[in-house]
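Just below is one structure, and these are the notes that go with it.
With one protein chain removed, the remaining protein chains of the complex are shown where they sit.
Up next is chain A:
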Amino acid sequence: MAHIELKNVTKKFGSHTALTGLNLDIADGEFFVLLGETGAGKTTTLRLIAGLEKPTEGQVFIDGVDVADWGAAERDVALVLQQYSLYPRYTVRENLEFPLKPKIRRLPDAEIKDRVARAARTLRIEHLLDRKTDRLSGGEMQRVSIGRAIVRKPRVFLMDEPLSALDAKLREALRTELKNLQMQLGATFLFVTHDQIEAMSMGDKVGVLNHGRIVQTGTPHEIYNNPRDTYVASFVGSPPMNLIDGRLVENRAVMANFELPLSGGAARTGGATDGRPLVFGIRPEDVYLESGAPVEARVHDVENHGVEKIVTLRVGDAMLRATVPARTAVEIEQPVRFAWNSDKMVMFDKGSGVSLRHTG
């Protein structure tokens, strides 16, 4: 188990900069999720910690020790990849034994047997042990992959989108299993994903990565409710946060097509001065339809999700999404009235995109 720290890490591949001044602190025993779009530098971060890449600048610490001169073999981390992580010519058992047999930390045979058996039991792959890996389904393969990581009892688990190649049902099942496993082992996990639902549901802490920079680190709750900037606001959440340009005029949020009064909490946010160009952010679930509400809109589109409906409202040329209970009867082009919970509203500076709550 280990504490991982990245200090001011920059990684360049030729002229392409993958990571810029990255700082990351993962506590011992934490399930840390690194969330970002494809090409944001998530995998590079993992590979730097694993020792498969060397940082151009900056340092990587494992348990307070600078591991710059340590090869991948010496770092004692386990890596689970999206695919190709199983050795193709080996059986499941051989795959599980492989990490226990290198010269630098070869275990006694009895111990190997014991650990393989225990990992197989934990992951429910005992019946597959003598099968060749090319005869496994995707979910089985990924289980074996995780098994290959846990037999080692490594200092840290690095997982690079381990669930992305699986179908939705399996992904959900394995998500729960992984989370349980992490709690059982009490291990440090660094989990990389582009799927914000995965990040929200699994992480103790989430780091949002954008273009090689960490934009925000926090608990899923913080990230969701208090996004640091418009990027995080629009990336996290499905459907994403509504973002509408406007300004503050005498305690009212004034936008191109409509305006809403602000309650005390939002109005007192630092820097929210009259006339300053802002972006108002509101989660769809904080927008509600009510007959007596102050703004009129038309229903542009309705998506039925079973327990709820996502209604797209149109005010002039502005679009706004609201999550409403499924029983709410709405039809396309029907006029409705809406308001939002302005306590939950986030104001971003128009120029920098940074939340006023974060700049203070």
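The working rule: a contact is a pair of C-beta atoms (placed from the backbone, for glycine too) under 8 Å apart; a residue touches a chain by one contact, two chains touch by 3 or more; residues count from 1.
We take it that contacts and distances are computed from a predicted model.
Only one chain is not pictured, and the protein name UniProt records for it, out of "NADH-quinone oxidoreductase subunit H", "Monosaccharide-transporting ATPase", "Carbohydrate ABC transporter permease" or "Twin-arginine translocation pathway signal protein", is "Carbohydrate ABC transporter permease". From the options A:L81, A:I125 or A:V315, the residue with contact to the unseen chain in the full assembly is A:L81. Listed residues A:D69, A:D134 or A:D317: the one in touch with the omitted chain is A:D134. For the options A:L52, A:A339 or A:V354, the residue in contact with the chain missing from this view is A:L52. The set of chain A residues touching the chain not shown comprises 50-52, 71-73, 75-79, 81, 83-85, 87-89, 98-99, 102-105, 134, 148, 152.
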